[in-house]
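One protein chain is absent from this view; the other protein chains keep their places.
Note that the chains take the letters A and B in the order they are written out, and that residue 1 is the start of every chain.
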Amino acid sequence: MDSPELGNNIYSLIEALYPICRSITGDGFRRSMDILKKYVPLELHEIASGTQVFDWVVPKEWNIRDAWIKNSQGDKVVDFQQSNLHLLNYSLPVHRKVPMDELKEHLYSLPEQEDWIPYRTSYYKEYWGFCVTHRQLQSMTDSEYEVMIDSSLENGHLTYGEFLIKGESEDEFLISCHSCHPSLCNDNLSGMGVATYLAKHLSQVNTRYSYRFLFIPGTIGSITWLCLNEKNVKRIKHGLVIACVGDPGIMHYKKTRDGNAELDRAVQHVLKNTGENYKLLEFSPYGYDERQYASPGFNLNVGNISRTPHGQFAEYHTSADNLDFVKAECLADSYAKCLKIIQVIDQNRKYVNLNPKCEPQLGKRDLYTLHGGRKDANNFELAMLWVLNMSDGQSSLLDIADRSGVEFITIQKATEALQGAALITEVDEPKYRCLS
Amino acid sequence: MDSPELGNNIYSLIEALYPICRSITGDGFRRSMDILKKYVPLELHEIASGTQVFDWVVPKEWNIRDAWIKNSQGDKVVDFQQSNLHLLNYSLPVHRKVPMDELKEHLYSLPEQEDWIPYRTSYYKEYWGFCVTHRQLQSMTDSEYEVMIDSSLENGHLTYGEFLIKGESEDEFLISCHSCHPSLCNDNLSGMGVATYLAKHLSQVNTRYSYRFLFIPGTIGSITWLCLNEKNVKRIKHGLVIACVGDPGIMHYKKTRDGNAELDRAVQHVLKNTGENYKLLEFSPYGYDERQYASPGFNLNVGNISRTPHGQFAEYHTSADNLDFVKAECLADSYAKCLKIIQVIDQNRKYVNLNPKCEPQLGKRDLYTLHGGRKDANNFELAMLWVLNMSDGQSSLLDIADRSGVEFITIQKATEALQGAALITEVDEPKYRCLS
Partner (left out) sequence: MDSPELGNNIYSLIEALYPICRSITGDGFRRSMDILKKYVPLELHEIASGTQVFDWVVPKEWNIRDAWIKNSQGDKVVDFQQSNLHLLNYSLPVHRKVPMDELKEHLYSLPEQEDWIPYRTSYYKEYWGFCVTHRQLQSMTDSEYEVMIDSSLENGHLTYGEFLIKGESEDEFLISCHSCHPSLCNDNLSGMGVATYLAKHLSQVNTRYSYRFLFIPGTIGSITWLCLNEKNVKRIKHGLVIACVGDPGIMHYKKTRDGNAELDRAVQHVLKNTGENYKLLEFSPYGYDERQYASPGFNLNVGNISRTPHGQFAEYHTSADNLDFVKAECLADSYAKCLKIIQVIDQNRKYVNLNPKCEPQLGKRDLYTLHGGRKDANNFELAMLWVLNMSDGQSSLLDIADRSGVEFITIQKATEALQGAALITEVDEPKYRCLS
């Protein structure tokens, strides 16, 4: 699949998901998972409200049918049907006349962006409210309004989608996306779209690692999953939280808690070799679900890849994070970079030079130019010399790529040539095949 | 005590000490200690001349009553009563007529500063001499002068003052000041003044460490103390030599021999968070008494805090290092920074997260904002998340402050809040109370 087609396909998936009012529980989340199931065989899990998950409790399930505010003339001045962001997410049901003085306590707007609706939630404090444009707020001059929220907050379930692609090894690479935001495209329909297409691709090739994809509600979802899967968490060797990957900004990578994990080095290698601008961010315990994966009791090597990071674009958590804000070509580019990162990790093996004393004679194996006297070795010959020199069983191909300044893919191909000539052998070669 | 009052108080103490002619032994040193005893209950130690202290011997005690040079008309052209710097410190007694040719060998002046008297000593070579302004020297055109030094150099004692404030632990924080210079304000009445007020404060609060204050003659004093207290030296975990802290220059900190000791990191944290300019200096075995504390047989983590370092201000070791050169507000500022450094070290404990798997739910404990969707956590919430994430029993609060970029005091308050909610506990909690 070429890149423009791929970008368009991811964009189409986002378009299909956009109208649905998702939350951390409820039918909106379920309907979204049903759409993703058309692409990859997601397994849906339903966890009952009230289930204790570490320090937290799975909340009641929230469902929403309709909501509006009518003025004294009976006109809807705020209407959930126009944008599901209008409702404070997880609002309690209500239907009564409310004096404007009281109503103001339940209205949220952005004075600095008059035409944008903010996105606000109240998951853990039972409340109700509406998010409105500042222009709407200013025009609400009646002394009393009729408020209607047709929602339910009752015992039910928290839903999440999971998909495991088995590789040669039981060691896992985790890809995690929060999927609980309503009509917000970059945060995080973009991550859901890119991750879905990564899952689709990886399920069709052979890999060393097993790849686990999680489509979960933010925070409570990762906590729930970690709690229910506690005994297998140690299988996760690397992980990426994918979010905000559809805007035109440069790539950002927030490092793992370790800060110098294999994943951190792989991402840096890939981003550096793009020749494009990018930015590395140090780990911080604030952000997306990497917070939970990196809690000291788990300490997983999970990084966060994005274009413009959360909170750093004006459209963040507003109605302006819409279908215009994300671009097919940016989605395709994010996908390609994520896949390269995964490929580096998947192929980052260690070898031992079987002819460690002096160089082997590459020329007689047709691996080396036979006429001498030229100024320089070519890049492929140099890559072979590096692999031979550093294959002491301790250095990985990524170590060699980083030290030599030669791109991983060239090092990897040189390795194949040398392995073909029986000059090197993999250390503790596991039984897996190539990722293509 | 507010800062201006404190600065004035330190300045007043310096004024009281200024006229006294101190040396490495003798009554001038004793009288100075008597003045400090009005502030803190110093214990005075008297060590007999001739006592072997490592490679050195406690010298004879020197006392001075008067000294002058008279010209052929009988006028005093150089007079110890005008400035005790006029005498080469530790001069032998003499009273005779001296031809100018011979006298020149005993006169010290500063050609580049015509009106300043240099400060010179001859502790370990028996000699006599006078320090004069260059203008004085140039006006001494007689062929012969009458020279009188009414001093004594006899078996006696070396004196030093010591004050131990017991904390919860026997581990010690050492504060050391050379106190042997005569009328020189920045070097080192400023250090004596700031140290005295630190001792006064620390004796009134509860501390984790025990604090040992030494007011000693330079070099021979620290050697003597180390020799006499050799078996307890290992209790000293951190130490500061305080000197030259009254001038208007920026703060300088000379690192410990280790270069990356807890103290070094604490000082850097405090100075960096002032937002003011400062300069870090690498350790060198030249300077003040940190040379002795850092000798390889002891290797104590003792740094040296100053404003403009010794030898780097024109007034250094001259009569211009006088009461005009040091400023009350600079003394107060140095005091405040030293105290902050001490507080960081004293409170730099380690904790364990009691809920290490995923974040605890801070909201239900009223520690966290309940409405979601905002762009950023506030600084205090961020500090709590950092403390939770890094409290694995290995990282100290200073480690957390440094990694997070959050100021130590905020990290420390977040720690208190989390401890109050029983979410973390101190590692090997010693029985001590707070330093306020």
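We adopt the following convention: a contact is a pair of C-beta atoms (placed from the backbone, for glycine too) under 8 Å apart; a residue touches a chain by one contact, two chains touch by 3 or more.
Given the structure is predicted, the values throughout are model-derived calculations rather than measurements.
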*Using the definition of touch stated at the top, determine which of B:274, B:295 or B:322 touches the missing chain.*
B:295
*Contacting the left-out chain in the complete assembly, out of B:11, B:80 or B:123*: B:123
*Taking the entire complex into account, which one of A:298, A:386 or A:408 touches the absent chain?*
A:386
*asked:* Of the residues B:316, B:368, B:386 or B:408, I need the one that contacts the missing chain.
replied: B:316
_subunit B residues touching the omitted chain (full complex)_ = 53-56, 89, 118-125, 127, 219, 222-223, 226-227, 230, 257, 284-286, 291-292, 294-298, 311, 316-317
_By the contact criterion defined above, which parts of subunit A meet the unshown chain? Give residue numbers in ascending order._
353, 355-361, 363-364, 370-373, 375-377, 382, 385-386, 388-392, 404
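Quick note on the criterion: only the chains that are shown with their structure count from here on.
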*Distance from the CA centroid of subunit A to that of subunit B, rounded to the nearest Å?*
54
